[in-house]
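Every protein chain except one is present and positioned as in the full complex.
Entry: chain A
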Amino acid sequence: MAEDNNDQMVGLGKAHIPTVIADELHIVYRVNGAKTGKGSATSALSRIIRRGEERGVRKVHAVRGVSFTAYRGEAIGLIGSNGSGKSTLLRAIAGLLPAEKGKVFTDGQPSLLGVNAALMNDLTGERNVILGGLAMGMSREQIRERYQGIVDFSGINEKGDFITLPMRTYSSGMAARLRFSIAAAKDHDVLMIDEALATGDRKFQKRSEARIRELRKEAGTVFLVSHNNKSIRDTCDRVLWLERGELRMDGPTDEVIKEYEKFTGK
């Protein structure tokens, strides 16, 4: 029944072409040195010496058997309480986290919106724009073309020439704005956004929401992780609700959000 509604939202004329298929996906993190019990050096040593699989390693089963199919033109919201596996699921779809069991099939290369990890605080904003662009796989020419656009969009230079200062001198809001601007400069086939809407001041939030709508038009499929039910309602037409790594509900935005709000007691 959910799918019928979906069809109407996507537009009946459009072909139903899958872009992302998750098939019984399981993701397990392995954490070193977090084994419960005695933490003494001797017990660590005995764990190393003792034979058997996974010595001294604790497993965290973050995603448990999630299956769904996403189609071209859909904007899918991912909701669930903290630690329910939303970000992990996104990373697995992007092929950044290897699956323990099951598979993810994708059309083209899905990309996660975010370059935070590639940027360096000790470098100037200018060099970070170039570095971030290259890290996302843009060519030098593409970056040169879009450089001014990125800087203008971030609004970093509105209060003086800050782009030539090291990023560690930026306020946290300024840094977040520059990061979002760099990340949003690239076009994506399958785009995944992890709570990116919450950065910066009110003015910048509006600007980034507009940019995300633009990206949505260009991208085939969009995934959005957010705790803000309003921004999910504004941007998504289908919602996946994850709880404890399991897919609890999958359907049109209104239905799922209503259930979710009941669940969280709002």
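Note that contacts are C-beta pairs under 8 Å (C-beta built on N, C-alpha and C of every residue); 3 or more make two chains touch, one makes a residue touch a chain; residues count from 1.
The criterion applied here is as follows: contacts and distances are computed from a predicted model.
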UniProt protein name of the chain not shown, from "NADH-quinone oxidoreductase subunit H", "Dihydroorotate dehydrogenase", "Chemotaxis protein CheW" or "Transport permease protein": "Transport permease protein"
Residues belonging to chain A that touch the chain removed from view: 3-4, 7, 16-23, 29-32, 67-69, 71, 91-99, 103-107, 109-112, 114-118, 120, 122-123, 127, 130-131, 134-137, 139-140, 166, 250
